[in-house]
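I have placed the structure first, in the form of structure tokens, so that the comments after it can refer back to it.
With one protein chain withheld, the remaining protein chains of the complex are depicted in position.
Chain nomenclature is as follows: A and B, assigned in order of appearance, with residue numbering initiated at 1 for each chain independently.
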Amino acid sequence: MTALLEVEGLSKNFGGLQVASDISMTLSAGDRCALIGPNGAGKTTFVNLVTGVIPPSAGTIRLDGRDVTRLSAAERVRLGLIRSFQVARLFKSMTVREHLELAVLQRDRRTFRLFANVARVAGLADEVAELLGSMGLTPVAHTAVGSLAYGQQRLLEIALALAMKPKVLILDEPAAGVPHSESQRILDAIDRLPKDLAVLMIEHDMDLVFRFASSIIVLAQGRLLCSGTAKQIAADPRVREVYLGSRTNAH
Amino acid sequence: MTSVAERDGKAGRMTRPAPLGRRRDLDWIGIPLIAAAGLAAYWLLPEDLALLTRIAASALFVLSLDLVLGYGGIATLGQAAMFGTGAYAAGILAVNWNNDPFAMLAVGGLAGGLLALVTGALILHARGLTLLMLTIAVGQIVQEVANKARDWTGGSDGLSGIDPAPVLGMFRFDMFGHTSYLFALAVLVVGLVVARRIVRSPFGLACRGVSEDPLRISAIGGSPKSYLVVLYAVAGVIAGVAGALTAVTSGIVGLDSTGFSWSAEALVMLVLGGTGRLYGAVIGTAAFMGVHHILAANDPYHWMAFIGLFLIGIVLFLPGGIVSGVERLGGLRRGKEGGA
Partner (left out) sequence: METMFGIAVDGVAYGMILFIISVGLSVTLGLMRVVNLAHGAFAMVGGYVASYAAQTAGLPYGVALVVAVALTVLATLPLERLLYRRIYGSANELAQVLLTIGLTFVIVAGINYLFGPTLKRIPLPELLTGTVELGPKAIPTHRAFVIGAGAATLLGLWWLLERTDFGIRLRAAVDDPAMAAALGIRTERLYLATFALGTGLAALGGVLGAELLPLEPYYAIRYIVLFLAVVAVGGAGSIFGSAAAALALGIVDTAGKYLIPNFGEFFFYVALILILFRWPHGFFKGRTA
């Protein structure tokens, strides 16, 4: 297995406040890893550091063997490090189809074609149709995202990430806020993610974590508390302590 | 970094481009319709060809502003900088070297585009109030330069003596303005076709994304600023051509053509017709200048009162923003395609 994402000694200080300290982890092709931890553990900060939204104070991030620590968020995206957002962050006036067209065109660096017709870009329609189909979004392809059900917006978030052909995919609470009736479709979509993809999922819902993850990383107070297989983590007394200490009800 | 991100976020909410996708089906009618209306006006209003010519050239200018504001979400009060630069470039070319009308348009577009590219790269990192000020400042500088370079521009007297050669060597610019008007109308129609093409291109799609949420564009690997700079430059070319067209058809270029007032008026015309819809630029310009012609004939101040009250009315009585309001006003299509 080749390591696709290697994080070493990642730290971040805001003034005197240490929000991430000395976090290391590795993701290989095909990995399904869950990142868990109580509220305020620094999960979002960690994702922001890895994706390049905020610069780290120390540590290195390697993507597919290449040091990307100094690269901007957009440059990391172009190298295949893609995230979905916790709160669906979409272009409200664009249709579902236009989102996917834009993502595919952006991935292929064809967005500076000023005089081409989107409808006639070679291969685009087929690829978009496939993405729509794989997420069950075909019926709403021409609907503006603003009037889409929330669960469908989350599906579109995942489709958008996949459209960019990621090597490493970070899913930030993909099912959060989705009513139970719709969440099954999101779980199915996650099950069907390409096998060679390295996936890191931030999640609160323990049922989902155990169903999805082959390995689990636990953060607490900005530190890596422990990591291991789902079974190991479930049995780890430290994890229970951290969770029981701050969350009386895991779900 | 964070503050830039925040400002970008806020600015993204400022203008919502109209959802284009839903209107595409009806879109193609617009250009032939405008061409037909333009030709009809030519037969019906032979006395007013000078006014109609000004409307056509101004509509092209407002169209360039629509690209910038309606599709890029860039609020600007300096679009006339590109218009004026194009006009002066074309005028100077005609007076000194070459008075072929197409050469004038080309040079005008080039000059406007270059100015927009350079100033855009310099100022488009900013958003909101700061950007508004920077666009004003660019306009003022261009005006000052034009004012000072008397030998080339005629300074405050204006640049006159522009005498374009016959179009294609065949159609002379007659004193009744027949050639001028048809030439201007043709350029406007070509401009609309080009703008429509750009809006529907992959680039146009990306620009709509930037105007809605620049950070999300970064998250799919794009650079919001480079899209905006290119869009600004493209709009600069069109504004420059519009300026050159004015120089060709009117034979003079004045300092006003670069000024703050002209930028502000263009904004008013655009909002009148509706942003983010291309044809709105033409309709708004025709309505604004037409009513202006009627009301200002007696007293320009009547006109100012009218348009002033109108603007206040738009802002107050179309809650949720001008763009969405204008959309609701012109929204027959919305209902039709809501179920799609």
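We take it that contacts are C-beta pairs under 8 Å (C-beta built on N, C-alpha and C of every residue); 3 or more make two chains touch, one makes a residue touch a chain.
In this text, all values refer to a predicted model and were calculated from it rather than measured experimentally.
For the omitted chain, the shown partners it touches in the full complex are B.
Among B:I31, B:A59, B:I92 or B:V138, only B:V138 touches the chain left out of the display. Of the options B:Y42, B:F102, B:F171 or B:F310, the residue whose C-beta touches the omitted chain is B:F310. Seen across the whole complex, the unshown chain contacts subunit B at 10-11, 13-15, 69, 75, 77, 122-123, 125-126, 128-130, 132-134, 136-138, 140-141, 144-145, 147-148, 260-261, 264, 267-268, 271, 301-302, 304-305, 307-312, 314-316, 321-323.
Note that in this section only the chains that are shown with their structure count from here on.
Here subunit A touches subunit B in the complex through residues 72-75, 77-78, 83, 85, 89-95, 97-98, 101-103, 105-107, 110-119, 121, 142-144, 160, 164, going by the rule given at the top. Contact residues on subunit B toward subunit A in their complex (touch as defined above): 16-19, 21-22, 197-198, 200-206, 208-209, 212-213, 215-223, 227, 230, 234, 340.
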